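Shown here: the complex without one of its protein chains, the others still in place.
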Amino acid sequence: MRVRRVLSGTVAAGTVLTLLAACGGGGPRGGGGSSLSGGKIVLGVLNDQSGVYSGLGGKNSVVAVQMAIDDFLAKHGDKAVTRDISVVTADHQNKPDLAKTDAQQMYDRQDVDAILDVPTSSAALAVADVAKQDKKLYFNIGAASDDLNGKSCNKYTFHYAYDTNMLANVTGKTATKNGAKSWYLIYPNYAFGQDMLRGFTTAIGSAGGAVVASAGSPFPNPTQDYSTLLLKTSGLSPKPDTLGVMQAGGDLQNVVKQYNQFKLKDQGIKLAVGLMFITDIHALGPDALAGTTFTDAWYWNANQDNRAFADKFYAKTKTRPTFDHAADYSAALQYLEAVQAAGTDDSDKVVAKLEGKTVNDVFLHNGTIRAADHLVTHDAYLAQVKPSSQVTEPWDYEKILETIPADQAFNPPSSDCHM
Amino acid sequence: MSELVRSRLRAAGLPGWLRWAGLAVGLVVAWALPRVLYPPVALDILCWALFAVSVDLLLGYLGLLSFGHAAFWGTSAYTAGLLAARAGAPFPLAALAGALAAALLALPIGYLAVRRTGIYFAMVTLAFAQMVYFVANQWRSLTGGENGVQDVPRELFGMDLSDPYYFYYWMLPLVLLGLFAAWRVVHSPFGRVLVAIRDNPIRARALGYPVHRYKILAFVLSAFLAGLGGGLFALSHQFVTLDDLHWTTSGQAVVVVVMGGIGTLWGGVLAAALVVRLEDVLSLAHFEQVGLITGGIFVVVVLLFRQGIWGTAAAASRRLAARIARRRPG
Partner (left out) sequence: MINFLEQTVNGLVNGGFYALLALGLAVIFGMLRVVNFAHGAFYMLGAFGAYVGLREFGLPFWVALVLVPVVLAALGMTLERTAINRLARLDPLYNFLFTFGLTLILQDLVKWRYGVNANPYEIPAGLTGTVHIGQFGFPAYRLFVFGFAVAACLLAWWLLARTRVGMVVRAATERPELTGALGIDVGRWITPVFGFGIALAALAGVLAAPIQAVNPLMGADLIIVVFAVVVIGGLGSVTGSVATGFGIGVAGAWAQAYAPPIVAQTLVFVVMAVVLLIRPAGLFGREEGVA
């Protein structure tokens, strides 16, 4: 069996090679966390590049961060604290354990000074833990959990872009004030969904509305079937006038599909979405969602400044930026500016430069980096999906109904946060 | 060379001195591992070695394919993690308590599962593991749901074990103990009975052995070992997630055992190292389709190399030994 022998040999060789490949990185952890990085700055983009949230950030987040680096270097020229600034990236596949390992590898093996993005609340919280232990900076942009600026807050973690309370305050309160009085909430039955349920119930109640009923869907949901939950609406009394959907990403897309199939809109039940990205609208097509109101942290076509950024982004990626991309850009830039101001990448000194800072840039309007809980507050927007008849160019899906000022959009610091 | 001696050689596999040499090499490698590899990877290899051995105990010696062993790995992980995080338990205690919890869980599951064999057994264990997964998912107040249990400390009488490099050496004795226990079980009268049950259950029953009880006991022992691995895994990652209970984790354990060689015990250890390392290498190279590679290798092994890596190597060295023996007269 000559073929067998050859194959066995190959297998054996392969085994040995794999075991030995890229050996190194062994030995005890040296020097702890925050040693000076030796004349360079390395930014790490850790997010989902192949899964349900890959459209939100994905590989294009790296592009956004690189744009920030380029703009920073262009602005400061030779006076920049260093010209050796690079980006590395990893895909955490929405798995918290993987995210934790990736974050550790980035800080330990790749000399990363600051990690950015990290969608999926469970992954985000895991990385916060690593940042705290390694004493290195972490700007979370992609995840919603308010625990990041609540009970899991720490000195090196900043919660940029949005949190579950902001979503509840903007969509929940505003929609209720505009006529949605009785709600039926459905949510994915895991931490994020349950946080959203809590937040929305509070927000709706404080605006004078009421939650008639709520129901959780399994997460993960193997059959992606929400029909049972949606059918419940006709049996509820009083009959709700609004369906609040807290599912995100692929789950959301299926809920919306089935909402349309069951013709709930014709039964007088409007659709409000807790968390939607422009990529969801793009995937479903605007007509599937026409008329739906939701919260957006940023919209590329809202004004000229946003559009200018979006055009530069489009030139590199052939797609329009989501709020995540814009926030990645903003956070990276703010970090680099803070390092420039501090003259060092020592984490504590950079944090000191960031805390309390007010910022107005392409992403943050009336933005503040709060010292108390490291939440970055800013103006948020209540948006509505346009029907395809009103869409004038690709990705032109949103109509901004209202701007919600920062202090109304975000909650005050939570008492659970102890830095 | 007489037929008897030749058959003895075949049965023993290898001459005795080679076995001691093998043990020595294994210990040296175990000692050197965190020096040449990124320490967290070395920690994973140890945990998965235990996991693989636990699955092989059932599959190789009892002929039962458990496709839901993540239920034990994960239950232990959560128990150990929670004990360490909420009660500040020192890590050996937490890990052993986790293993115990896994063993306790194995009692009802094993009782029901061993009523079937073969494929049925695999499907039943898979289904029960899925049930445990969903319960853990719902019991959010205990398990943290999708967030998992974060901030699992590593405690040992106040010593700082935060550096994974040093933790490896603290963990190693427990792991070696577990592996030794597995080896001991297999090379014991109890182990012999298991093999007898696998080969001919009716005869075993006719000989008076309470077959069901042996199966359940073996199942519980296997769960204990898997639990030990899982508990230590939780402590090395300082983090427990639902992934630890997911059927893909069970599946990976089976893949590792088959790749290593069913019924070889040490094949599982070697294959565990290989698979963990492979995943590490792939992730550094940003290749996401790990399942493609492991699945591909797995399929090739199942089709062509059913003895697995260890089995193929052992067979090759047996042929070599036989050839040497034949050259020497008488």
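In order of appearance the chains are A and B, and numbering begins at 1 in each one.
The criterion applied here is as follows: a contact is a pair of C-beta atoms (placed from the backbone, for glycine too) under 8 Å apart; a residue touches a chain by one contact, two chains touch by 3 or more.
Since the model is a prediction, treat every value here as computed from it, not as a measurement.
Among the residues B:18, B:112, B:156 or B:285, only B:112 touches the chain that is left out of the figure. Contact with the omitted chain, checked across B:65, B:102, B:149 or B:197, is made by B:65. Residues of chain A that touch the chain left out of view are 50-52, 54-55, 189, 216-218, 220, 222-225, 227-229, 231-232, 234-235, 249-250, 253-254, 257-258, 261-263, 283-285.
Contact between chain B and the absent chain runs through residues 65, 112, 115-120, 122-124, 126-128, 130-131, 134-135, 137-138, 247, 251, 254-255, 258, 288-292, 294-296, 298-299, 302-303, 306.
Rule of thumb we're sticking to: only the chains that are shown with their structure count from here on.
For the pair chain A and chain B, the distance between mean C-alpha positions equals 37 Å. Those residues of chain A lying in contact with chain B across their complex are 4, 7-8, 11-12, 15, 18-19, 21-29, 49-50, 89-91, 93, 95-98, 100-102, 104-105, 108-109, 121-122, 125-126, 129, 133, 145, 147, 152, 189-192, 194, 218-219. Those residues of chain B lying in contact with chain A across their complex are 34-40, 42, 134, 137-138, 140, 144-148, 150-151, 162-166, 237-239, 241, 243-244, 270, 273-274, 277-278, 281, 283-284, 286, 288, 304-305, 309, 312-313, 316.
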